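Removed: one protein chain of the complex. Kept in place: all other protein chains.
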Amino acid sequence: MKMIIKGGIVYDPANGIFGEEMDLCIDQGRVIEQAGGEVIDARGLLVMPGGVDAHSHIAGKKVNTGRIMRPDDSRLGTEPRSGVCRPSTGYTVPNCYAMGYRYARLGYTTAFEAATPILEARHTHEELAEIPIIDKGALTLFGNNWQVMECVRDKDIPKLAAYVAWGLRSARGYGVKIVNPGGGEAWGFGANVKSHRDNVPGFDVTPAEIIRGLAEANEMLRLPHSIHIHFNNLGKPGNYTTALETLELLKDIKPGRMRQVVHVAHMQFSAYGGTSWRDFESKAPAIADYFNTHSHATMDMGQLLFGSATTMTADAPLEYGNARLTHNKWSNHDIELEESSGVVPMIYFRKMLVNAVQWAIGLELALLVRDPWKTLMTTDHPNGSPFVNYPEVITLLMSRAKREAEMATLHEQLPNRTTLPVIEREMDWTEIAIMTRAAPARILGLTDKGHLGVGADGDVSIYSIRPEDVDAARDHALVKKALSSALYTIKGGVVVAKEGRILAAPEGRTYWVDATVPDADHDRLMPEIEDKFAKYYSVQLSNYAVQDAYLPSSRVIRAGLSVEPAKSARTLAEVA
Amino acid sequence: MTESVMIKDAVCSFCGCLCDDINVEVAEGKIQRVRHACRLGSSKIMGHSRMQTPMIRKDGVLQPASFDEAYRRAAEILLAAKKPLLYGWASTSCEAQKKGVLLAEEVGGVIDTTATVCHGPSVIGIEEKGLPGATLGQVKNRADTIVFWGCNPVEAHPRHSLRYSSNSCGRFTEQGRAGRKIVVVDVRETRTAKNADKFVRIDPGCDYEVISALRMLVAGKGDVIVDTVGGALKADLAALAEMLKAARFGAVFFGLGITHSKGRYKNIDNALSLVADLNQHTKFVIMPMRGHYNVGGAGQVLAWSSGYPMSVDYARGAPYFNPGETAACDLLGRADTDAALIVAADPVSNFPRETAAALSKIPVIQIDPYENPTTLLSDVVIPCAIAGVEVEGTAYRMDGLALRLRKMVDSSLPGDEQIIAEIIKNIRELRQKAEGGA
Amino acid sequence: MLATMISGRTLAQGARCESKMAPEFFKAAALCHLSENDIKELNINEGENVLLKSEFGQVVLAAKADSGLPQGMVFIPMGPWANMLVGKDTGGCGTPQFKGVAVDVAATDSPVRSIRDLFSDLGA
Partner (left out) sequence: MRTVKLSPRAAFSISVEAECITPDRFAPLSLSEIGAQPVWLGNRVMHLSELFMVEGDDCTATAGDVVIQLMGDFSRVKRVGEGMSAGSIEAWGSVGMHAGNNMKGGLFAISGNADDWLAREMRGGKIIVRGDAGNYVGSGYRGEKCGMRGGEIEISGRVGAFLGEHLCGGSIRVQGDAGDFPGAANQGGSIFIGGSTYLPGAEMSKGTITVKGEAKVLPSYQRTEVVELEGEAYQKYAGDLVDGGKGELFVRAL
C-alpha cells in the first residue's frame, strides 16, 4: 500500500538527518525513493522512525507469572474489546494485546524480550506470536548454563560458540543474554556468587571467565548483537566496582561486527555506591566517565519512576532479597541446567531516599554520558516502571525545569547522594531519536530498523509537536502529552494507530539468529549435550527445540560461517 | 499387516507429568502398542470407544446431525445466551484454548477451566503469596528431601517418582531414592505414604493449623505450640521441621488433599509461606501436582490473553476475575448462567450433584471424543479428534514447561480448535444477518 | 455410624475416567473404602452395600476394606457417586468442598445405581 508522508520535520540520525523538512515515501512496507498513494500531512510535525525498545520483559514465563500472581495489577488499565482491538488489561504486566496496542500508541514498532531460558523458549514464542503489531525477538539466557560453564572451564571457545549457535537455534533466540553469571547456578542450592571473581560452586569457573568466554564466542559467531549483560551484585549498594571491573575485562575483545562488544542492561541498577542502604549513593559519574573514555561498551538506562512496578529478572537471589526487604509476595522459578528467576511486585516512593536516588541515577547516567549512541532510553519494563511511562523519562531528559520540579517533591537528602541537581544538560530531538530509535537498532544489529533510509522498514512515528516552535525544556507537559499518543504510528507501511486509536493490528514478525559453525565443533559438542539429556534434563532432546509452528511469521538473521568477517576490526569510536 | 511405524519420544496427554519419552507403535493407521507410559497414559493413548457423529436434541432425544447443523445450533445457543459458561479446556491443546478465549469475547461469556474444581485454590494462594518453584528437572538433580502433602502420586501421577522426584537420579542426586528423605503428610495412609520414610497423619481439614505450627517450629518459636495440632503430635512436627531445615534442597509437592478441604486457598497460602520461611535456612521449592495434562496450559493461555488464569467473565466486554463469583460452580450453583459449552471435560460427573443438576435446566453444548454423563444432559454433542493423539498442539506440564504434543494417527473427526473456529464463524454470520436484517 | 468422607483419584478410576459409561468405570468408582474396624462396626462383609447420607444427598456404594484409612473416615473415588454427597457451596472461592464431608454410614441392601440411572431423574 503506497503512502507519502509530506512535509514532516524528520529526525533520522542514522542517515545524518537532524530535523529536516522532507517527504517520506513507503511502498510494500519499505521506505522507497518516491511514491504516490495515500497522503499523510505531517507538515511541521515531528517525524521519527518507529521506536525500538531493546530491553523489555514482554513475553514468557516471568511475565505470565507476574500476571497470574497479580490480579490486582491486571484489573488496572482494563479496556473492553472495540473495533480491531481485543480487550486490554494490566498496568505493570499488561496482557499480550495491551502490549502491542500501547507500544503502537507510543509510536514504538519494535520491542525485544530481554531474557528467555532455552528450555522455556516455546512459552516465550507463544506469547510473542500473540502480541499484535510490533516486530520482536527474544534474547537467550546463557550465563548459568551447565554446558556453557563446562566449555569455559575447558577453555574451548569454538565448542562454546557451537553451543551458543545450537542454543540460539533451539530457542529461536536473537542474542546472548548473561544475568548474574554463576549466581543463578549457586542459587540452585540457595547461595549466590559474591563477585565476578568468586568461584561458581561445583563448576570450577568464575563469572568473569563465563562473561569473557561468551563474549569471545559471540564475536567468533559474528552475531548481530553483542553479549547483553546484567552484572553480578546488581541492586546492591557499592556494586559499581563490579560493573567497572567487568567492563574492563572485555576491553580487548575484537568485535565480529561494527558495534560494541558488550551491552549493559539497566545500568542504573549497577551504578550504586555506599556500603549499605543507609549510606547508599549514586556512582553514575564514575560509570559515565568509563563510558566516555571507552568505546567497547553501550548501556541502557533502566530508569526507575515512582509508583507501581513488578520486578522480574533471571537474578533469582536478588528477587528473594527484594521480597524479604519489602514483605511482598515472591515467585521464584529455577530452570534445570540453565537459569533461575524471580518475580516480586514493588512500589517506589518519592519520600524514600533510596528510591529517590535510584530515580536520579538513571537520569544522571544518560545526561553524563556524552555520546547518545551509547545510551538507550529504557525502564527495564516493568522493573523500573511500565513502558507506557517512556514520555515521562524523555521529558525529564529534555527539561531541567521538569527535573527540578520533580526533585522538589523528593526526599530532601537527595542532593547529597547524586549530582543530578547540578546537571544542566537538556537533550534535543536528535539525541532522543538516537536513544529511542537509531542506537537501539544499531546496538541490536537490526539493519532495517531505527532509520528511514531507502530500503528500511516502513515504520514511522509522527507526533503533534512542532519541533521548530516548541521549546521542549519549557513546554515539557505539552511534549509529554504529545509523545504519549502518537498522531500517527505506521508499521510496515500500514497506519496502525492514529491519535491514540488503534486502526489496524497486523501480525508482527519475530527475529531470530541462525549461526552456522564448523561441523567439527558441532560434532564435538553434541555427545556432551546428548549425555546431559540422558542424565540430567527432565525432557528428551528431541522435544527440546522450539518447532517452526511457534514462529508463524519470522525473519532469520544469518551469522557464523555464513557471514564474512568484518573487514577490519574497527571499534565503535571509528564508526561514530 | 503393513509394517508398523514407531513414534519415539511422544508426549503423553493424560496427567500433569506430561511424560515425553513415550514410544507408540502405529500400524494401519491405528495405535497398536504403547511403551514407557503408565497405566493412565496407555489407557489414554490406546483410547476407548468413540462418539462418531454429532447429535442435536430434538423433542427431548439426541438425534444424529451433521457437523454444520451442530455448529450452527451451537452458535445459536451461545448467541441467545445472556451469560454463557465456556467450561473445561484442561484436556485439550493451547491452540484450542486460544480459540476458546476468542469465543468468550465474541459471545460475552465466562470462560473457566477445570482448575476451579482442582487447583483453583492454589492459584488464589499464589495471588496472595507468589509461587517459589522450579522445573521438575531441578528437583530431580538436586532435591534430597521431598514432602508429598495431601497428594498420592503413586495413583495420580505414577511416573512422577521415577522421572522427577523420589526415585530420580541427577547430577547431585546420583544415589536416587537411597539418597533422599521422603515425607508424606495426609489424612490417610495412601500407597504413596507406605513408600515414605516418614508419614505424618493429620485430621481432615486441619492442614492450616499444622502448617502454622510447622512455621513456628521452623522459626524456633515452638514453645508456644501445644502438644497436638490437627491430630499430629508436636514431637512429630518438631522432628519434621528439623528434617526440612537440614535439607540441602527441599521440595514440597501438594495436591487436592489441601485444595479440596476446609480452608481451601488459605491452606496453600500458608504452605507457600512455609516454603518461603524455609528459604531463610536452606533451599526449598513448592509445586502443585496439576491433574489434567494441560490445565497448566489453560491457565497460561488465559493469563496472557485476559490477565487472569481462570474464571474470566467477558460479559461486559472486558475480562473480570473473581472466583467465588465468576467460577463455573458459582454460576451453576446460583443459576447465574443460561447456556454452557463444555470442552474436554465432564462436569456432570465431577461437580457436586446440585451444581451438575443446574446443567439440566439450560442448553448445553458438548465437545468431547467420549460419551460421558455430560453427554446425557447435552443438547448439542460434537465428537472431536483427540489432542495429543490425533491432533498436534501445545501443553504445559505441572511445573509450567511447554511441550509439543505429537499427532500419532489421523482422525476423520475435526479437532477442538477447528470446531470452535467453525462455531465462531457461524456466530459472526448469524450476527451479521441479525444486524444487517438481510 | 458418623464418619468423614473424602473423595480422590485412584489408579483404576483414572484409567477408566475417559470411558465412564463402561462397566469398568462403575467397578472402579462406585466404591466406598472403609477401615476394617468400621466394616466390623457396620457388621457387613466387604463387597456388601452401604448407604451414605450427607447434608446434601445420599448414595449407595459397595464397601471395600482399606487398611490405610483411620476409623471414622471413608474414601470414595472421585466421580458421580462421590459427588452425590458434596454440597454446591464454594465458600466464596469457586471450589466445592470435596473432602471432609460429614456423612452417616449404614448397611443397606439397596442396589448401587448405575451411572445412567444416577442421572435419570435429571431428564437424561
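Quick notes on this one:
Chains: A, B and C, in written order; residue numbering restarts at 1 for each.
Throughout what follows, a contact is a pair of C-beta atoms (placed from the backbone, for glycine too) under 8 Å apart; a residue touches a chain by one contact, two chains touch by 3 or more.
Only a predicted model underlies this, so the values are computations on that prediction, with no experimental measurement involved.
Interchain touches from the omitted chain, evaluated on the whole complex, reach A, B, C. Within the set B:M6, B:L233, B:A335 or B:A434, the residue that contacts the chain not displayed is B:A335. Within the complete assembly, A:P71 is the residue of A:P71, A:P237 or A:G256 that touches the hidden chain.
Screening B:K262, B:H281 or B:R431 against the full complex identifies B:K262 as the residue touching the chain left out.
In the complete assembly, the contact with the undisplayed chain comes from B:E127, out of B:D20, B:E95, B:D112 or B:E127.
Taking the whole complex into account, chain C touches the unshown chain at residues 91-92. Counting the whole complex, the residues of chain A in touch with the unshown chain are 69-73, 75, 329. Where chain B meets the chain that is not shown, the touching residues are 81-83, 107-109, 124, 127-128, 208-209, 212-213, 215-216, 219, 221, 224-226, 229, 262-263, 266, 270, 273, 314-317, 321-325, 334-338.
FYI, only the chains that are shown with their structure count from here on.
With chains as nodes and touching pairs as edges, the resulting graph is an open line.
Note on chain placement: the centre of chain A and the centre of chain B lie 35 Å apart, centres being C-alpha means. In terms of their C-alpha centroids, the spacing between chain B and chain C amounts to 22 Å. Annotation: 56 Å between the Cα-based centres of chain A and chain C. Looking at chain B, one finds that none of its residues touch two or more other chains. Listed for chain C are no residues, as none touches two or more other chains.
Within the complex formed with chain C, the residues of chain B that make contact are 14-15, 39-40, 43-44, 48-49, 60, 116-118, 120-121, 124, 152, 154-156, 158, 187-191, 193-194, 201, 204-205, 256-257, 259-262, 264-265, 291, 311, 323-324, 326-330, 332-333, 346, 348-357, 360, 369-373, 376-377. For chain B in complex with chain A, the touching residues are 8-9, 11, 20-21, 94, 98, 102, 105, 123, 126-138, 140-142, 163-164, 169-172, 248-249, 276, 279-280, 282-283, 285, 299-301, 303-309, 314, 316-321, 392, 394, 396, 400-404.
Interface residues of chain C facing chain B in the complex, by the touch rule stated above, are 4, 6-11, 14-22, 56-57, 66-70, 73, 75, 78-80, 83-84, 86-100, 115-116, 118-119, 122-124.
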